[in-house]
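This structure is in structure tokens; I'll ask about it shortly.
With one protein chain withheld, the remaining protein chains of the complex are depicted in position.
Take a look at chain A:
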Amino acid sequence: MTASNTPSPTILESTNVAKVHHSDANGHHSKSKRFQYLPPWTTPYVIGVGGPSGSGKTSVAAKIVSSLNVPWTVLISLDNFYKPLNAEQRRTAFENNYDFDHPTALDLDLAYEAISSLKEGKKTTIPVYSFVEHNRIPNKNITIYGASIIVLEGIYTLYDKRLLDLMDLKIYVDADLDVCLARRLSRDIVYRGRDLEGCLEQWERFVKPNAERYLRPKMKEADAIVPSLTDNGVAVELIINHIKSRLQQKSEEHLKELIELGHSDLVNVSEHPSLHELVPTNQVNAIITMLLNKMTSRYDFVFYFDRIATILLTQVLSDIPVYEKCTIETPEGTTIPDALKCDFNQITAINLIESGDCFMHSLKKTIPNIVTGKLLVQSDSRTGEPQLHFKLLPPDITNYKMVLLTEAQMISGASMIMSTQVLLDHGVELENIKVVVFLATEISIRRILNAFDGKVDIYVGKIVTKNELNRCDWAKARFVGAKYFGW
């Protein structure tokens, strides 16, 4: 995955297309159109890989993941959902008398809950199972968020009807049971700490009969049946190509949705109550002129960017909510009842990589010990579709009264929309999110207002309107971060 530094031209320049879409035959805008934004991880593509123990499911699943080669693919093993055993059951398990290969050994209810939660785009935790202890590892979980492709792998992946309904593609990996046994023996003895005798006994008593009874009949549920690994190259490649074409389609739909968000019946965005543009005072105008002048040295550029960033943050903070009043006494002994108390520690800032970090200096100048996080959303250089690559959010982010999302420039607005969605998915209230941007195109602001029902406050140093965009083409390229950091 290579990410491009330049914004996707597709998103920015197709606004006219969206406009045509949006007009009816008479050229009138339809007033009833409802906008909503669904990030790619709200509808992840779920691939199930099932088949008998030792058939090579894991290899097939791993091959799919590595061939897709995108960071937002997650591979989940159904083994994580083995039921924890009680003392009695664990004793039987250590004597190799517990039937791990019966579908009831798995907590399929929990697996269903987890996958359907992921399918809704929510942050989801799944347990970790120890094959040595025959139990869930206490206090150890895997947290998954932001995946747009989920590969679920395990013997009974295709067993439960509810799980099947969540899957977009079902693959059954088939192999001769003798081959399966050979593979299973080496794996269980080497990697899972079992002994040969116990493994063989398990195979005869549980694995083989269960496979024949519960597993084989599920083969008919599969969209594709793949032979064992040694000779499945062609089959797997076909499947991968299929997945790629489906993903391409998904990403096109996502892009189209982003483009449509850019249009609305809002005639004048600048009058929207959630939008706060800096008052163009002499000082603000003079600083902006310095920043746009390509002859300005980096030394001056950093200084003036920090200046305007501080002015912008001051404006954001001027609306800081007051939660309590207090009584204070001055050194001269005068009592002030009902003094307003602002808690600046109730503010956190999430800097968008790459250029949200330009606000770091001014943030620290304004709130010295501010807690900050980071998000990286980048556009795929091939499709132009933005994707979440990295996130580092402060713990207890829902406790903050203001969560600032900072970025030097907003061009298409796609990464800011996705970042806002990430905060929402982590339980941050829409009203507490404040988008803070130095330079923004009107279309990006329109998209954010549309995507979140106008409920997110947006603070901007300068807005470039749609009509100005050709004359002000500098607003379409990222230059602030590059000049600030000297890239």
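We take it that a residue touches a chain if its C-beta (ideal position, glycine included) is under 8 Å from a C-beta of that chain, and two chains touch if they have at least 3 such contacts; residues count from 1.
Just so it is clear, contacts and distances are computed from a predicted model.
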{"item": "Among \"Checkpoint protein\", \"Small ribosomal subunit protein uS9m\", \"uracil phosphoribosyltransferase\" or \"CLUMA_CG019518, isoform A\", the UniProt name of the subunit that does not appear here", "value": "\"uracil phosphoribosyltransferase\""}
{"item": "Touch criterion as defined above, residue of A:288, A:309, A:363 or A:376 at the omitted chain", "value": "A:288"}
{"item": "Selected residue (touches chain absent from view) among A:213, A:341 or A:466", "value": "A:341"}
{"item": "Sole residue of A:142, A:196 or A:322 that reaches the chain not shown, by the stated touch rule", "value": "A:322"}
{"item": "Option touching the unshown chain, where A:123, A:208, A:272 or A:307 are the choices", "value": "A:307"}
{"item": "Where the missing chain touches chain A, by residue", "value": "279, 281-286, 288-289, 292-295, 303, 307, 310-311, 314, 317-322, 326, 328-332, 334, 336, 339-342, 344, 365-366, 368, 471-474, 477, 479, 483"}
